[in-house]
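Below is one structure. I have some questions about it.
One protein chain is absent from this view; the other protein chains keep their places.
Right, subunit A next:
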Amino acid sequence: MASNKKYWKSVEELNENSSIVETLRNNEFVEEIPTEDFLGDKNALSSSSTSRRDFLKYVGFSTAAASLAACEGPVKKSIPYVFQPEEIIPGVADFYATTVADGFDFVNVLIKTREGRPIKVENNFMENALTGANARVHASVLSLYDSLRLKQPKIDNKAASWSDVDQKIKASLTSATGQIVLLTNTMASPSTDKLIAEFKAAYPSAKHIVHDAVGSDAALDAYQQAYGERALADYNFGKADVIVSVGADFLGDWQGGGYDSEYAKGRVPKNGKMSKHIQIEANMSLAGANADKRIPLTVADQKLALVKIYNIVTGNAVAVTNTAADAEVTKAAQQLKAAGSAGVLVSGLDDVNAQLLVFAINQALGSAAFNPAQPKYVRGGNNKEVAQLVKDMNAGLVHTLIMSGVNPVYTLFNGAAFAEGLKKVKLSASFSLREDETASLTTIAAAAPHYLESWGDVQMRKGHYSITQPTIRPLFNTKQFQEGLLTWLGKTESYYDYLKASGTALANGKTWNQMVHDGFSAVEVTGSATASADFGAAASALAATKKAAGLELVLYPKTGMGDGQQANNPWLQEFPDPITRVSWDNYVTVSKADAEALGIKNYNVANGGLNGSYVTLKVGENTLEKVPAFIQPGQAKGTLGLAFGYGRKSALKEEMQVGVNAYKLYKDFNNTQNVSVELGSGDHEFACVQLQRTLMGRGDIVKDTTLEIFNTKDVKEWNVKPHVSLDHQSVEASTVDIWESFDRSTGHHFNLSIDLNSCTGCGACVIACHAENNVPVVGKSEVRRSRDMHWLRIDRYYSSEDTFAEDVTTKNSAKGLMENINTFNGLEHPADNPQVVFQPVMCQHCNHAPCETVCPVAATSHGRQGQNHMAYNRCVGTRYCANNCPYKVRRFNWFLYSQNNAFDYHMNDDLGRMVLNPDVNVRSRGVMEKCSLCIQMTQASILKAKREGRAISGDEFEVACSAACTSGSMVFGDVNDKQSEVAMLFEDDRRYHLLEHIGTKPNVFYHVKVRNV
């Protein structure tokens, strides 16, 4: 039926005599198309080398060529070994035990190699191994294949041979008139120490200076004062019932880290008991996020609080002024004292007196967790000597400077002065993986091998001796620092022989082969150590701390980037910080109150991306401009936080040159600085993977309760099973099904258990998942568009009220429309000092999966073993599944991320692709992907059992995340094996499923978080 309706595009059309409408009618294109410019110019047309006929010829030829070429399949060549090494079977992985010791991370690991290529880092779970590979260690295998590594030695920026380099260094050493200085990172290597001692004997003017980028100088000095050795006291948090930390992020990188697993053991309620953790700190750290009670205080106040605790625990009465949270500090101190030997106190304050008080307090408690008799050697930097070195260099006193594993031009607050001093050094050499800020300025840039290509030994702890062994032949023309030392000493033996000779003696009775097989040897160190120092004086000195006028800047190493030596590692750049969930950046964290006072804003733009103001930070004469500011809940008022490791430029791909260099503000190696802040102009675009900050009172996503309720109340009260209405009757959601259930009682049925109590949010699983499953890196701008590809994410939620429980109450008590709207608006904002929870979320492998029913091509289907399969070759990319997934765990390949210059990360170069796992497909553009519950690993476990002709136990199965989890939070296995650990965990009262009320019946389950408040 015809209609008389008239449609108009703008009001202008209603005006009959409008000239605009007339013009538009005559001229369809508002902007003129420049055909005349092109075709009118006869000269240009005739002088063009490509005529129309040529053009047609090219089109014709290329079409014909393309179609002809498509007719024939490519010829693939296979090149077997000429002499195949006995231990290598193509297609079968080999594992080698080795030790990471890069000056910042120290840990025993296993390296998985395929066809001779290291492709993954695994934990070495042997008894007594120092386990606990963090995200950086898991990512370090990719740094081996960094295409910007230094590939051969250089002299004066020109490629040179090693013989030239050695000759030059030797000549310089023998003719040295001034000092000879060896500047290294902490190696904790007995054989290298021995070599350096021999070197010093041969060259008496030689000195050895150790430099840690992020040091623990105060703790080392204090230990030396109290126990007479330059080392760090060790702690075992598993033995503590009350843990008080004053500014120590011991779940992060405090004093070398590696404390998670023991800590996590005490965090799981057993027989109604779990440890109590009180954190006093300025920045929101991992330890603070896991604490039962968190007291945000400025660093000045933390020092006073420490004196207060000292007073209460030891019974002394050092006069001390009040802190901002005196009552809470006092309460914490009393709880610590009451715990006696089951209490422990640690501190990360960069102050010798504070560190001395730590010894005094733990000694007074008789703390079982405190172990000064078996000290750690993972930090050994001496900042005074480094400062003196810079002075000496500038005074022209240093003749020869040989560096290894350090980058002082970047990591020193006076890096510019160091660079200046380098010019006055007659010969400088830097053994470095990359041509970094320092190596590009030295006379000799000595290409050093990666730890996966080197021999070495490490003494991480007294009585513990580890071996680093190569897992691949050096990729480039590199030479170890130790090999260099041997050459300069005129020795002809290789470092391996030297190491073997000196290492066998330290192996605590193990044979050399056994050492190389296990990666370490350990003996029990018995006996105790008693601290002897003037603690009273230390307390008085500390009590005299004056509060500074301005804001305090607290510098910290970020979980992903650490000290910044792996800044060219795309996995780590894209790794979202566990607390802020920001990737590809560092930023200054500021409390809400201070942000308001300074005029700092954070807001979301239309596409959801987070923007933040810029500030200028000034410490002494050093200024950092255009530092993005991030408003951080839980940041102590009057403090700012800024992470190390960013702002590097040398030997970095352009995409990785992000952030600002916080070392410039690391004045006198003190992590706390008085800073002046100025608001800058413009806004920074963050790449933040999680924009919502609170749970909005949705207690069914993260269930949490207190230890008291957990112990006294019925399970129905603290782990509420959701109910739905069936035939107008309220029934438990798990009993209702709209699908017929598949019988899963036969065969394997895989489940993954995640305990929210022991998950510290460290993110090792995220990187392990990347490495195992060839997850692509998409870059900052794509992450900002929420197109990150992480198969496994760790959601972080803040409470809006003081606790999550109060959020639920607030939400439920709102009545009426307006009140509800207001309440929800309010619930969006986190509290000033919120409770925090981490929740790892990956594909939940629902038995009744919403994604499977909507796929038009059946590309995603369910396996009988409980895994939700994803057939990439079948997927046509409709993305219905992602829309229908209640957990938002499906990831879409918006682009081709491998061999694409627009995504210039490791998958775009031949070297970087060597890290890919050959058992897992690299997905192409336009297909959906997601966590497969590492089906390649479960299938491999099954096949192994089949080949050996034996029954398999439910505990034998592993997935990448559960294997990487050293805190024991993630447990994987077969629930049909009733004896397996995961089956027992399934029966636990704390078990619940995510969004249980929608009836998806996931195969991933969580355990209710219990807080000991």
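Throughout what follows, a residue touches a chain if its C-beta (ideal position, glycine included) is under 8 Å from a C-beta of that chain, and two chains touch if they have at least 3 such contacts; residues count from 1.
Everything below uses one rule, namely that contacts and distances are computed from a predicted model.
Student: If you look up the hidden chain in UniProt, what protein name do you find among "TIGR02186 family protein", "Succinate dehydrogenase", "Multiple sugar transport system permease protein" or "Cytochrome c2"?
Tutor: Not shown, but named in UniProt as "Cytochrome c2".
Student: Kindly state which of the options A:18, A:152, A:861 or A:884 is in contact with the chain not pictured.
Tutor: From the options A:18, A:152, A:861 or A:884, the contact with the absent chain belongs to A:861.
Student: Just to verify: which one of A:492, A:513, A:746 or A:901 makes contact with the chain not shown?
Tutor: Of all options in A:492, A:513, A:746 or A:901, contact with the hidden chain holds for A:746.
Student: Of the residues A:44, A:89 or A:523, which one touches the chain left out of the display?
Tutor: With A:44, A:89 or A:523 as choices, the missing chain is touched by A:89.
Student: Which candidate, A:417, A:525, A:945 or A:984, sits in contact with the chain we can't see?
Tutor: A:945
Student: Kindly note down the residues of subunit A that lie in touch with the hidden chain.
Tutor: Output for subunit A: 73, 75-84, 89-92, 743, 745-747, 859, 861, 863-865, 867, 869-874, 919-922, 932, 935-936, 939, 942-943, 945-947, 949-952.
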